[in-house]
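For this view, one protein chain was removed and the others were kept in their places.
Each chain carries a letter (A and B) given by its place in the written order, and its residues are counted from 1.
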Amino acid sequence: MARDLFYMLIFPGFLFLVVFALFAEYVDRKLCAKLQNRVGPPWYQPFADFIKLAAKEDVVPMLADRPMFRFTPIVALTASIASVFYIPIWGHDALFSFNGDVIVVLYLLTIPTLTFFLGGWYSRSVFSMLGAVRSIMQLFAYEVPLYLSILAPALLANTWSLSGMARFYSTHPLYALLNVIGLGVSLVALLGKLERVPFDTPEAETEIVAGSFTEYSGRLLALFRLAISVEMVVGATLLAAVFLPFGLELGAPAAFGLYLVKALVVICLLTLFRTVFARLRIDQMLRFCAQVVAPIAFAQVLIDLVAKRVLAL
Amino acid sequence: MKRPGRMISEVLRSVLRKPATVLYPRVKVKMPDRFRGKLIFHPDKCVGCRLCMRDCPTDAIQIRKVGDKQFEAEIDMARCICCGQCVDSCLKKALEMTAEFELAQLKRETLKLTYSVEPKGAGAKASDDKPESDSGGEAAEG
Partner (left out) sequence: MHDRENIRIPIGPQHPALKEPTSFSLALDGERILQAGVRLGYNHRGIEKGCEERTYIQALYLVERICGICSHSHATCFCMAVEEIAGIEVPKRAVYIRTLVAELERVHSHLLWLGVAGHEIGFDTLLMYTWRDRETVMDLLALLTGNRVNYGINTFGGVRRDVNPEQKVAVLKGMDLLEERTKYYITVALEETTLIERLSGVGMLSHDDVLRLGAIGPTGRASDVKRDTRKDDPYAAYGEMPFNVITSDHCDVYGRTLVRVGELMESYKMIRWLVNNLPEGPIAVKFPRKVPAGEAFMRYEAPRGEDVHYVRANGTDRPERVKVRAPTLANVQAVAHMLKDGYLADLPIVVAAIDPCFSCTDRLIAVADAHGLQPGVLTWEQVRRHGIEWYRRRGVDFTRLNSTFRCGESG
C-alpha cells in the first residue's frame, strides 16, 4: 500500500512528473530563445510561473458552468499523470502492464484534449468556444496518424503491451529501424496533440486571444498549463519508449538516465519545429494531415505488416 | 524551391552566436553624443530673454528672475519631451542637453529640476531634489 502510494505520488507519479515537466518547459523556452538569438528565462522561471499563477484568484465568469469550469483542469492533469504508469522508464518493465496498455495510454492522452474542449465550451465566451471547437477539429486530424504510427511497432512486436514491445525490441534491436517513418509521423502528430506551432490554432494568441483558456486564471490556469507541460513530457516518454528502445538492459539507473536523455532529445526536436514554422490555419492543417501525414502513417503500418510476414514473426 | 523549415540552418547557427540582448541594467548601452536626454541650464549665461519659454511645445521650462541680471530655471522633466528646441532657440547657449536618460523618480515633485544661482559671489549651483545624485556637472543635493 505504501509502496503504491510512493509510486503514485512521488516517483514516477506526481512529484517526479511535475518537476520534470517544469524542467522540460524550461528547456523548451531556453532553447527556443537561443534559436531566436535571445537570452531566455532562468531555470526557475516555470516554477515561479506556476507558483505565481497558483497564488492568484480564480475568476469564474458569470455565465460559465461553475462545476465543469473548475473540474476540467483537474481531469486534464490527472489523465496526463496517470498515463505514465504504463510506459517503461527504467528498463523493460513499466510500473503496471497488461496486454492492451498501449491503447489505454493513447486513450488517456486523448482525455486532456477533451478537457480543453469542455473547459472552453463551458466558459461560454465566444473566443473560448471558437478555440474549443478548433481543438476538437484538430483532434480528428492528428489522432489517426498518431494511433497508426504508435500501433505499427506494436503490430511488429506482436503484443499490445508497451513493456512487451520494449522487451521485443531489446532482443531484436535492428527491427526498430523499420519504424523510423513512424517516429517522424508521430512527432508531427504529437505537435498537433500538444497544440504547438505549426498546429496551435486552438490557442492562437493573435486570433482568438487564448482559445479555450481565455477565461481561465489563477489556480485553474496553473493546473491547465501544468497539464500541458506534463502531456509534453508523457508524449516524449511514449515516443522514446516506442521508437527509441535501446539501452534498456543496462540496469535501472543507467536506463533511467538514458530515458531522460531520450525524452529531452524529443522535446528539443519539438522546440526546433516551433521555431522554424509559421502557424497553419485549421483548414490547411486538416488538409495537410489528411493528405500527407495519414498516408505516410498507413505506409508505416504496411511496412510493419509486410515485415512481420516476411520475417515470419 | 519551396520547402518547409527554410530558416532551419540560420536558426541552428544562432545557438552558437552571442545573444542579441543587452542585459540592461547590468550592461548599459552608451548613447551617441547627439542623444537628447536630460536638460541642464547654465545660469551664468542666461540673459532672461525667455525665448526658450516661448518656443517650448509643452511649457516645461520656466525662467524666473532672482536678482539683478540673474535668472533661475525650473524644468519640469515630466513635461519635457526632450525635443531640444529650447537649446536651439537660446542665443547665449545657456541650455544644454546631456545624454542621461534614466530620469524616473518616485515622486512627481522630484521631477521638477531647479537650476539656480547662488546669491552674488559664489557662482552657479544647480539644486534638484533627486534622492540619488549622479550625472556630472553641477548637480548638488538640494
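What to note about this one:
What we mean here is this: a contact is a pair of C-beta atoms (placed from the backbone, for glycine too) under 8 Å apart; a residue touches a chain by one contact, two chains touch by 3 or more.
The structure presented is a predicted model; accordingly, all values stated were derived computationally and were not measured.
The omitted chain makes contact with just one of the residues A:Asp28, A:Glu143 or A:Asp200: A:Asp200.
Although one chain is not drawn, its touching partners on subunit B can still be listed: residues 1-7, 10-11, 20, 31-32, 34-36, 53-57, 59, 79, 81-85, 88, 97.
Although one chain is not drawn, its touching partners on subunit A can still be listed: residues 35-38, 126-127, 130, 197-198, 200-201, 204-209, 275-284.
By definition in this document, only the chains that are shown with their structure count from here on.
Remark: subunit A and subunit B have CA centroids separated by 53 Å (rounded to whole angstrom).
Within the complex formed with subunit B, the subunit A residues making contact are 31, 33-39, 272-273, 275-277. On the side of subunit B, the complex with subunit A involves touching residues 4-8, 11-12, 14-15, 17, 19-21, 23.
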